[in-house]
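Here the structure comes first, spelled out in structure tokens, and everything after it is commentary.
Of the protein chains in this complex, all but one are displayed in their positions.
Up next, chain A:
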Amino acid sequence: MELTLVDLSVARGGVPVLAGVSLSLAPGQALVLRGPNGSGKTTLLRTIAGLQPALSGQVTGAEDRIAYAGHADGLKAMLSVRENLTFWAAVFGMRDVEQAMQAFALLPLADRLAGTLSAGQKRRLGLARLLVTGRPIWVLDEPTVSLDADAVALFAGAVRAHLAAGGMALIATHIDLGLDAAVLDVTPYRVALNGVGFGSSDEAFL
């Protein structure tokens, strides 16, 4: 089933950042989001992942099918690599973590505490989490931060395998991953702050 955005507008902290975004993503396709810092890529991805409501418009085909990886990896420093992955696999109703560890070359680190890993190794573990969710749509926010060239290649390989298996990927990134993917620049959808009224703010504590 396709992921479709229809005329989606998103806001951060009550301020609209992107308006009128429409796109659709079919199984096997990937889409790379580009745009300068602060252009609303993260907000758009969080809205698609269901972490925040859209200002207007709608997202269809996303319910319970998204694996979201943001700037933080969701790792516990005092758990080993294997324990971290096993936990997330169990939460998403999956079992096999060996394959995910293999895909991101984590097997030699399996029994190390996540707190003792380097930044790049942590990121690899965070990305390996995507494989154990078994979810078809990957929504990734700057997935290659602190990865070296080899790890980026591992990651691109994992995305390709995911797409080949009928998955979808929505990736916000500044580097070229070498994927055969469409590129969407979000700049034309930016809301110019002057002239547009602020949205209603319902943040609990601003």
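Here is the rule we go by: a contact is a pair of C-beta atoms (placed from the backbone, for glycine too) under 8 Å apart; a residue touches a chain by one contact, two chains touch by 3 or more; residues count from 1.
Criterion: contacts and distances are computed from a predicted model.
Candidate names were "Heme exporter protein B", "Molybdopterin synthase sulfur carrier subunit", "Circularly permuted ATP-grasp type 2 domain-containing protein" or "Sugar ABC transporter permease", and the UniProt protein name of the unshown chain is "Heme exporter protein B".
One of A:1, A:26 or A:51 touches the chain omitted from the figure, and that residue is A:51. Per the touch definition above, the residue from A:1, A:90 or A:165 contacting the chain not shown is A:90. Listed here are the chain A residues that touch the chain not shown: 46, 49-53, 64, 66-68, 70-76, 78-79, 83, 86-88, 90-93, 129, 202-205.
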